[in-house]
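Structure first, commentary second.
Note that one protein chain of the assembly has been removed; the remaining protein chains are unaltered in position.
What follows is chain A.
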Amino acid sequence: MNALDILLWVVVPYVSLAIFVVGHYWRYKYDKFGWTTRSSQLYESRLLRWGSPLFHFGILFVLLGHVAGLGIPKSWTNAVGLSEEGYHAMAVVTGAIAGFCTLVGLAILIYRRRTVGPVFSATTRNDKFMYVVLTATILFGLSNTVLGALGQEGVDYRDTVSPWFRSIFYLQPRPELMAEAGVGFRLHALSALLLFAIWPFTRLVHVFSAPLGYLTRPYIVYRSRDAQLGTRPVPRGWERVGGGRR
């Protein structure tokens, strides 16, 4: 283990996660109005109709796979009697299908973004950079799965990447584990860390707006006219009667 390992697998992850958390807090405080993914369906919907659900449902399953693969220790699956081969086959098959859907969806979306005039002109530099990092992360990840399926994978990621990932959250980082992992996994992890670092500053913030509350709230929302008129908060001592405690 050398200084570079510590830099890549201890410093970078913590910096990235700190930016991720603080960045989201700051963005939400500062830019609620910009908190959206700026849908381009108004311009074009034929390609979007295929690309967007493929990508989004694909990546949701990929997320579930990561929660299982990174979050659940090997000892737990062994304890419930799931064999190494069984787990591996399951992970590779579902991962490959979900990853493939994601990739196809992403390809359609990027093709659409480049070729449909209004969509392309609505694409900012920020978006383009985010697309590069996101695509790289997905490609590295999918290639790991495919190589794993072909038996090319050197070390089991559940002995290296997963414990390292968990160790970060235990605040007892174990960078030496990552040093053993395959180069594909390391590239995937690094690009993911970069993605997390830029996440709060891109359209990806819309992930945290998943409107699950819609399932339970009443249909019609009633709101009282804002107690505060204008852009300035009411000065102290000038609150309306009964307004301060509502």
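Assume a residue touches a chain if its C-beta (ideal position, glycine included) is under 8 Å from a C-beta of that chain, and two chains touch if they have at least 3 such contacts; residues count from 1.
As a convention for this text, contacts and distances are computed from a predicted model.
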When one chain of this assembly is omitted, its UniProt record names it as which of these: "Nitrate reductase", "Iron-sulfur cluster-binding protein", "Glucans biosynthesis glucosyltransferase H" or "Transport permease protein"? "Nitrate reductase"
For chain A, which positions touch the chain that isn't shown here? 27, 29-45, 48-49, 52-53, 55-57, 117-118, 121-122, 124, 126, 201, 206, 209, 211, 213-215, 217, 219-225, 228-235, 238, 240
